[in-house]
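The structure appears right after this line, and notes come after that.
Heads up, one of the protein chains got dropped from this complex, but the rest are sitting where they should.
For reference, chains read A and B in written order, and residue numbers begin at 1 within each chain.
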Amino acid sequence: MSDTVTLAMGAGGRQTAQLIDEVFATRFNSPLLTADDAAVLEPPRGKMAMSTDGFIVSPSFFPGGNIGKLSICGTVNDLACMGARPLYLTCGFVIEEGYPLEQLREIADAMAATAAASGVNLVAGDTKVAGKGQVDGVFITTTGVGELVPGAAPAGAKAKPGDAIIVTGDVGRHGCTILLARDDFGIEADVTSDCAPLWDSVEAMLGVTKDIHVIRDATRGGVGTVLYEIASQSGVGVRLDATAIPVDPAVGGVCRMLGLEPLYLACEGRLVVIAPQEVAPALVEALRACPNSQGAAIIGEVTDERPGWVVMKTEIGSETLLPQPTGELLPRIC
Amino acid sequence: MCVGLSAKVVRIQDGMAMVDASGAKKEISVQLLNDVEPGDYVMVHAGIAIAKITDEDEHETDEVMEALLA
Partner (left out) sequence: MSDTARKSAAQILATYEGPSLRVMEVCGTHTHENFRLGIRKLLPPQVQLISGPGCPVCVTPTGYIDEAIWLAEHGVTITTFGDLVRVPGTDKNLAAARAEGARVQVVYSPIDALEYAKAHPDEQVCFLSVGFETTVPASCLAVDQAHEQGVDNFSLLVANKTMPHAYAALKDSADVFLYPGHVHAITGTKLCEDLVAQGVSGVVAGFTAKELLTAMAAALVKAREGKPFFVNAYPRVVKPEGTPAAVALIEKVMEPCDAEWRGLGVIAQSGLQLREAYVAHDARKKFDMPHIEGHPNPGCRCGDVLRGQITPASCPLFGKVCTPLHPVGACMVSGEGACSAFYQYGGDEL
């Protein structure tokens, strides 16, 4: 086999089979992984959740992970946010002609390891090769099916005044990592992506109580965007305590340098959890016992004031609004 | 009009300095300042150091307030 992906490897013939066998099948060695046209599976008990997500990230390798790990975490976490134990995952690849096979193997390794860590089975896959320049490296789409934990029904519209707001770790690390990895600004910092599968964290919380109102993973747009969405969906106000929001010092330094708000940088391994105030301390304790949510903290509360808005209690004890997200994050000097 | 960043000088070579703001490092120009040494704090704007400073604002604001209320 050549060292790079060729158009022939996507043509469906012998070379395609070789690529799949050598790169993917050996790594995704689940007994459920199909060699036929579709995987045949046991259905979940009770209700199931299903989610799909496409992944494009430049660069596709970054400190703390790569696009493969990301593609598993993303869909596993989407299922987990519904209170669903992830069971099955499919993955579709679009690979640019000339992409190094060695990197593809590394991506597949990361996918296999992350799937194993999340207890999910990779059951089917698809590989397409696009001509040089038609895609940027490799794009991955994953689709997942999960089994709902009976009694759990978190949803964005369920936040209630008086609820506590928890974040499962320091915010904005993935977005900051990618920004640094692109090296557009010549800034160096020891920051690694927070990219992580979070089913065990959710499972631990559901062990404390099923009465969790909202669970959301703060991916694109970060924690700030998620809070604005929840405030709008639930018709409530959100009050954050600026001093309680965990931010890695180096992420804070990068943000100060570029005039960015850490609450709007993407996370790939952080949940926003909204639950009744009285269970919040026990949830935080349960989260802190899980490897990917050791930095969990209560950062604010849901209110009935200013529905649809996120209010910040500032470092000097005054109040202000968290500016709403405006799309593309642009560094500012003024 | 001018977002400033207070940062610590880590090393200097040929008018360029590596500065550190809580772990975020960036090479900037210190050509416009005299006597900057590693360990000093500078105010950085748009890639150049515009002033040598003290790192914290506590002492400063205390003095301003004292003078004001004297």
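One rule holds in what follows: contacts are C-beta pairs under 8 Å (C-beta built on N, C-alpha and C of every residue); 3 or more make two chains touch, one makes a residue touch a chain.
These numbers come from a predicted model, not from an experiment.
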{"item": "Which residue of A:G119, A:G259 or A:G295 touches the chain not shown here", "value": "A:G259"}
{"item": "For chain B, residues in touch with the removed chain", "value": "1-4, 26, 28-29, 31-34, 43, 45-48, 50-51, 53-54, 57-66, 68-69"}
{"item": "Touching residues (missing chain, whole complex) on chain A", "value": "184-187, 257-259, 309, 311-312, 314-316, 318-321, 323-324, 326-328, 330-334"}
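Everything below uses one rule, namely that only the chains that are shown with their structure count from here on.
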{"item": "Between chain A and chain B, centroid-to-centroid distance (C-alpha), Å", "value": "37"}
{"item": "Sites on chain B touched by chain A in the complex", "value": "1-3, 5, 20-27, 44-46"}
{"item": "Contacting residues of chain A [partner chain B, same complex]", "value": "185-191, 249-250, 252-254, 256-257, 259, 332-334"}
